[in-house]
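Note that one protein chain of the assembly has been removed; the remaining protein chains are unaltered in position.
For chain A:
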Amino acid sequence: MAETHNLQDLQHQAAVASKVYVQRDYNSGTICRFQTKFPSELESRVDRQQFEETMQTLNNLYAEAEKIGGKSYLEGCLACMTAYTIFLCMETHYEKVLKKIARFIKEQNEKIYAPLGLLLTDPIERGLRVVEITIFEDRSIGSGR
């Protein structure tokens, strides 16, 4: 796809300066939630509010995936009655939301972060442990700001 080709070009042209890792926030328990605290390394790169908005939306999406309510009970009971064979043909609710999250991150990268020389990595590629933000040196890209 043209968009990913541009991102790969970005990676090849600009050297990787450093990586910042946003850790998980366990204050609400074991649910998947990332810290919204603004990392100091990004001070000069991106707007604080924009970043916090991205993280909050990401957290909301994960909360939607892990929500325990009527829908998850129904899915669980139906799956149990079929001895969980239904998961061989059907996608789970969590997997559907993960695809939504992948699309969201791609869109955020294209619209906001790539022009600033940053790249967000989907947390699922890091085991849902961290949000990895790669900071590229502003070499071939003209002054973005």
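The rule is short, and it goes like this: a contact is a pair of C-beta atoms (placed from the backbone, for glycine too) under 8 Å apart; a residue touches a chain by one contact, two chains touch by 3 or more; residues count from 1.
Definition applied: contacts and distances are computed from a predicted model.
Considering only "CASP-like protein", "Vacuolar protein sorting-associated protein 29", "AP-2 complex subunit alpha" or "Palmitoyltransferase", the record for the omitted chain gives "Palmitoyltransferase", by its UniProt protein name.
By the touch definition given at the top, chain A reaches the unshown chain through residues 19-21, 24, 26-30, 65-68, 72-73, 75-77, 79-80, 83-85, 87, 92-95, 98, 124-130, 132.
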